[in-house]
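Every protein chain of the complex appears in place save one, which is left out.
This part shows chain A:
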Amino acid sequence: MGTKRTGARAVSRRQVLGGLAAGAAITGFPHIAGAQAKAIRVGMPTILSGRVAILGTSGRAAVQLAFRQINEAGGIGGRTLELVDRDSKGRPDEAAKVTRDLINNDGCEIIIDGEASSGAFAVHEVIRDLPVLCLHTCSETSSLSADPKLHVKTAFRCARQGIHDAVAGGTYAARIAKEKGLKRWMTCSPDYAYGRDNTAEFLEFAKIFEPSVEVVDQVWPKLFAPDYTESITKILQVKPQAIYSALWGGDLVAFIEQSNLYRLFANIGFFSGGLGDPPVLTAIKQLPPGLNTAYRYNRNYPAKPANAAFADGFAGIAKHEPTNWAWQCYTACLFIAEALKRTNGSTEGARLAAELKGMKLAAPFAVDDAITMRDTDHTIIGYPVAWGRTVPKAPYVEDFSGVDWAKIVELETQWKKGKGYA
C-alpha cells in the first residue's frame, strides 16, 4: 500500500488539475490561437456527414475556391477571407448551436449558411439574435425570404427557390405538353413537405399555362426509400403520358435505375426538378436520353468562359463537377466580397446588408448581365432557371430553354399576393 501511495503522490492533484486546464485551453480554443489578425473569418454551418453530405462538401469546396481567388487577388483591402466550416449533421438545433458558436467563439463576422430547409430557418433565427451578415445558400423554401414575418435585416438568400422553379417548370412543361400532346400526367415525389409542395406548385403553373394537363394519379414513395418497384408498377398500370418527379439525390438515382429495368421512359415523358445536378447525372449508370430536367448546374450553361473556369477550378478542389449548391455558394462569396469592398472592409452586419440590397453582380452564372440581390425581399433573381434534356454522355444535359425573368417575377408577385406575403 505504501508504495502505491508514494506512486500516487508522484503526480499531485494540482499537477493533474493544471494539466487538465492546459489541455482544455489547448483543445478548447484552437481556432482563436491560430487566427490571423488580418483575416476576416466567415463561418459556414452546413451538412458534412450523412446522406446529403454532398450538399455541404460541394458548397464548402466552392467557398474555398472563391476565397482562394479573392485572397490571391489581394483580398479585401489587404485582409484575407478565411473559412471556418462546421458540421451540423442536418439537425436544426445543432445548426443553431454551431452558428452561435461560429460567431461567439470562433470570431466569425459573416455567415454563409449551407443548411437545407429547417436548418436554414434555425440559422435565420440565430441571425435575428446575433445580427451579422448571413447568406443562405441552400434552402429553396420560398417562405424563407418571401414571408415578411420572417424578415431579418441582415439575412439574404443566395439560392434558387421553389416558386421561381415552379413558374419556370410549369412554363416549360406546358410548352412540351402542347407540342407533344401530353395530357395525362402522373407524379412521383417523396412523401414529405418539400415533395408535396414542390409537386403542387409545379402542377399549378403547368395547368395555368396548359389547361389540358390532367393529373390522373399520384404516388408518394417515402423519403430515402431504397425500392421504387411499387411506384413504378403503379405508373405502368396507369400508363400516363408524362410524369413529374420531385425526387432528388440518391432517391432519384435509385428511381431512374430501377425504372430503366422496366423501360419506363420509352413511351413516357419524364420531368424532374432535381436531375440536373452533375453528381446525380453521373451516378446513373445508364442515363436515358430525352429526360426533361431543371437546370441545377451545367458548365455549358450559361455559355460563358467564367462559368467553365469556375467548373474547372471547382473540379480541381472537389474532384467532381460542381453541384447546384456549389454555384450558389460561389455566388454568395462574390456578393460578400463586393459588399466588403464597398464598406472598405467593415464587417458590420447592417452596413454590409445596406450594400447588398439591390446589388447587381456580374456572376459567371447570370443569365443576362447580372444576378440581382432584390432589395425588397433579400433574394436573388436573374439566375439560371432553364430546363433541358438529358444525353447519355457529358455534358449530360443540353438544349437548355430559359424563361423570361420578367414573367417569373410577375407570376411570383401574384403568388405572393395569394399567400398574403405582398
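In the analysis below, contacts are C-beta pairs under 8 Å (C-beta built on N, C-alpha and C of every residue); 3 or more make two chains touch, one makes a residue touch a chain; residues count from 1.
Keep this in mind: contacts and distances are computed from a predicted model.
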Subject >> UniProt protein name of the chain not shown, from "Branched-chain amino acid ABC transporter permease", "Glycine cleavage system H protein", "Cell wall polymerase" or "Molybdopterin synthase sulfur carrier subunit" >> reply: "Branched-chain amino acid ABC transporter permease"
Subject >> Candidates A:A193, A:A309 or A:A362 - the one touching the absent chain >> reply: A:A193
**OP:** Could you tell me which of A:S143, A:Q218 or A:N300 touches the chain that is not displayed?
**Re:** A:S143
Original post:
Looking at the whole complex, which of A:D129, A:D312, A:D369 or A:E398 touches the chain that is not displayed?
Top reply: A:D129
**OP:** Spell out, residue by residue, where the missing chain touches chain A.
**Re:** 1, 27-28, 30-31, 48-49, 53, 56, 86-87, 89, 91-93, 96-98, 100-101, 104-105, 117-118, 121-122, 125-126, 128-129, 141, 143, 147, 149-150, 192-194
